[in-house]
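Only one protein chain is missing from this complex, and each of the others stays in its spot.
Our next item is chain A:
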Amino acid sequence: MAMEVTQILLNAQAVDSTLRNQAEENLKQFQEQNLPSFLLSLAGELSNDDKPVESRKLAGLILKNALDAKEQHRKHELVQRWLSLDTSLKSQIKACLLKTLSSPALDARSTASQVIAKVAGIELPHKQWPELIGTFLSNIHQLPAHTKQATLETLGYICEEVSPDVVEQDEVNKILTAVVQGMNSSESNNDVRLAATRALFNALGFARANFSNDMERDYIMRVVCESTLSPELKIRQSAFECLVAISSTYYEKLAPYIQDIFNITAKAVKEDEEPVALQAIEFWSSVCDEEIDILEEYGGEFSADSDVPCFYFVKQALPVLIPLLLETLLKQEEDQDQDEGAWNIAMAGGTCLGLVARTVGDDVVPLVMPFIEENITKPDWRQREAATYAFGSILEGPSPDKLIPLVNIALNFMLTALMKDPNNHVKDTTAWTLGRMFEFLHGSALETPIITQTNIQQIITVLLQSMKDVPNVAEKACGALYFLAQGYEDAGSSSSPLTPFFQEIVQALLTATHREDAGESRLRTAAYETLNEVVRCSTDETAPMVLQLVPLIMMELHQTLEAQKLSSDEREKQNELQGLLCGCLQVIIQKLGSAEPTKYVFMQYADQMMALFLRVFASRSATAHEEAMLVIGALAYAAGADFAKYMPEFYRYLEMGLQNFEDYQVCAITVGVVGDICRALEDKILPYCDGIMTQLLKDLSSNQLHRSVKPPIFSCFGDIALAIGENFEKYLMYAMPMLQSAAELSAHISGADDDMLEYTNSLRNGILEAYSGIFQGFKGSSNTQLLMPYAPHILQFLDSLYMEKDMDDAVSKTAIGVLGDLADTLGGNAGPLIQQSVSSRDFLSECLSSDDHLIRESAEWAKLAISRAISI
């Protein structure tokens, strides 16, 4: 049945494109005509040591791609396809794969490892291939080194591929035993040790039971720690990666080992090569992450029934950890400030220092200040930069009381440095530090302002001047201005201290966007987003100046649309710019639309604006589409019912957006815009509802669409029903069953993790918002009885949500509101049903005494509506 495919596979990698295309076509045909034979031929090729390594590798790769895909829908298809294949064929393929693990060719073995893991990923959850792990481990000791290496690598991939619950504990034990033995210093072959260490990284998630057993855990930890001392760099790096994973997965088990780990990491940070040192720092960053999470939970809920206590490892390590991290700051790379993708030990050290400051708060300050004072004025730029970076890093975490006196002294120094320091890297970090000061220590919530009448002039002058500096410094200056403006967001309609500088600031930002080199260091993006924030936080006094921006930004958008014959690189930049300009107009529309006089003036541009936005949809950039949708949503809200005139033309883009499964954010944003338009047009949206509802229902039934879009779609049903009232009648027979089955699915989710619970709650909220909208839409119409048949199920849904006890506050509020809406709309007809439901008693009284006043308010409403429904 197998066929000779070697030549085709070699041709498929040929330099000659005709040959290559021909071969690819052959492979495609072969696969379509006889899939079983095709797969078997590939497996045979991969396992045959007489074949060239190139054809074997490609055979394995094609085989792997026949089992898995990134895209969920496709992946599901492939899994089903494999499961439906003949068992004996699959056995033959699997035999070939296992045989390949003993091949002398490393590439063939490694490819086979990955394919085996994919097959295991499909079969183990279905209780197929039960002998797999047993076969692997039965004779691992007698295997030649290269096969042992391949076997361990395969185990690693399998652990990465399948979820822990499909592997029995005794198999987990066997895997761990084999892996840890492979890591042991008694293993003389470094390839085996490396493969074992990497396998452990993936197997850690399986080892929960083993980590609860002191002896087993001690043994695993000892082996990992020993491996961090291996002469082989890759083994050391990999062993540290294991420690990082252990720190987040088994934080609560670290205490007995933390002293040893500290010594090991400290030595690595100081002396080891960069890839290893980076992982050693990462260990402490990861411990900070854990402790920040735990302490946040303590703060949030005092009764802290959180199962993991805080061991304050970071606080205990502080006296030695801080000097260690400060040391790393001096190891900057030249020009890292201009390289967006840079990552090195100095950056990792500063990032870790920032996390430490957030973990321990005030305690970090006295340990860092001497370093800053000593280095900030040194002639060597590295010392000045490191000192500034250290200061910037600790500005989040410690209390304002502790920081503000220091910032008051430092502010002037930093402003001078930003102007005068000869080194760009120092200036870059200085501007960033100013931004951090404004982000965390400036704003209406703080009692003592660091920005005052006396220094604001100087601050702004310096920042605007820096916007003319090299792109990376200018970008950081924009960032500082962004947070400076944000600090005044609560100024309301009264006067803002920025008013006298508004014109000057806007001018400087526009100039920055027009710089030739604005594409470097993301300067253009930063300048536009800062402009947006300055506009958003501005007051009525400067509204006329914001109005003047409208034609200006429109003109820029127009120019991007007129540009012809662009290279693909230029087009990409053009699309990015269109997105930024749409974003800018979005903020301006929100700002001006919030007050009648300014709204009236800018609405005169509405026709032209809308024409421009629609042209943006001609581009193929998802980001540009998202931004165009958002700005249209803002315009619709400002225009109100007048937006109807744009609907005939806009509708097809709306539909396109709703069909965009691939860029699901576009789809999600479009769903939000449908809501905006519903509120703007009210019943004038009716002519478009058939199309919109059809599309939304399709979206819901698709398993290609990202799940995060589904809750907003349900809410959108509610928006539509609110807008068109009883005209929603004709959609009931489609929408209600969808809501009902989604409700059933979301009612019980025992044993789900936090992410799943959060998603489920957002789904519930969407479903409930749909019900609320539908009830309210029908209220007062003559057709309310159409909703009666759905009432029992909805009440049952509310009851089961109440019983489940895992609703968040948002869901409680919406749910109790639905109860009220149901009673209000159905009135006396639903009285007996309502009286039978648990929700109308226990849930209601729970909500009436809730701490959350919004829940209480909804509950008061529900109580009133129910009492009327029952009394009439």
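Definition applied: contacts are C-beta pairs under 8 Å (C-beta built on N, C-alpha and C of every residue); 3 or more make two chains touch, one makes a residue touch a chain; residues count from 1.
Keep this in mind: contacts and distances are computed from a predicted model.
Missing chain, UniProt name from the options "Very-long-chain (3R)-3-hydroxyacyl-CoA dehydratase", "Cytochrome c domain-containing protein", "Importin subunit alpha" or "RecA family profile 1 domain-containing protein": "Importin subunit alpha".
Of the candidate positions A:Y637, A:F714 or A:Y759, contact with the hidden chain is made by A:Y637. Summary of contacts with the chain left out: across A:Q586, A:S621, A:N660 or A:Q796, the touching residue is A:Q586. Contact with the omitted chain, checked across A:Q92, A:Q776, A:S812 or A:S837, is made by A:Q776.
Here the missing chain is touched by one residue of A:G44, A:G121 or A:G350, and it is A:G350. Taking the whole complex into account, chain A touches the unshown chain at residues 57, 106-107, 110-111, 114, 153, 198, 201, 238, 241, 244, 278-279, 282, 285, 340, 343, 347, 350-351, 354, 389, 392-393, 429, 432, 435, 475, 478-479, 482-483, 521-522, 525-526, 529-530, 532-533, 583, 586-587, 590, 626, 630, 633-634, 637, 669, 672, 675-676, 679, 715, 718-719, 722, 769, 772-773, 776, 779-782, 784-785, 788-789, 817, 820-821, 824, 827-829, 851, 853, 856-857, 860-861, 864, 867-868, 872.
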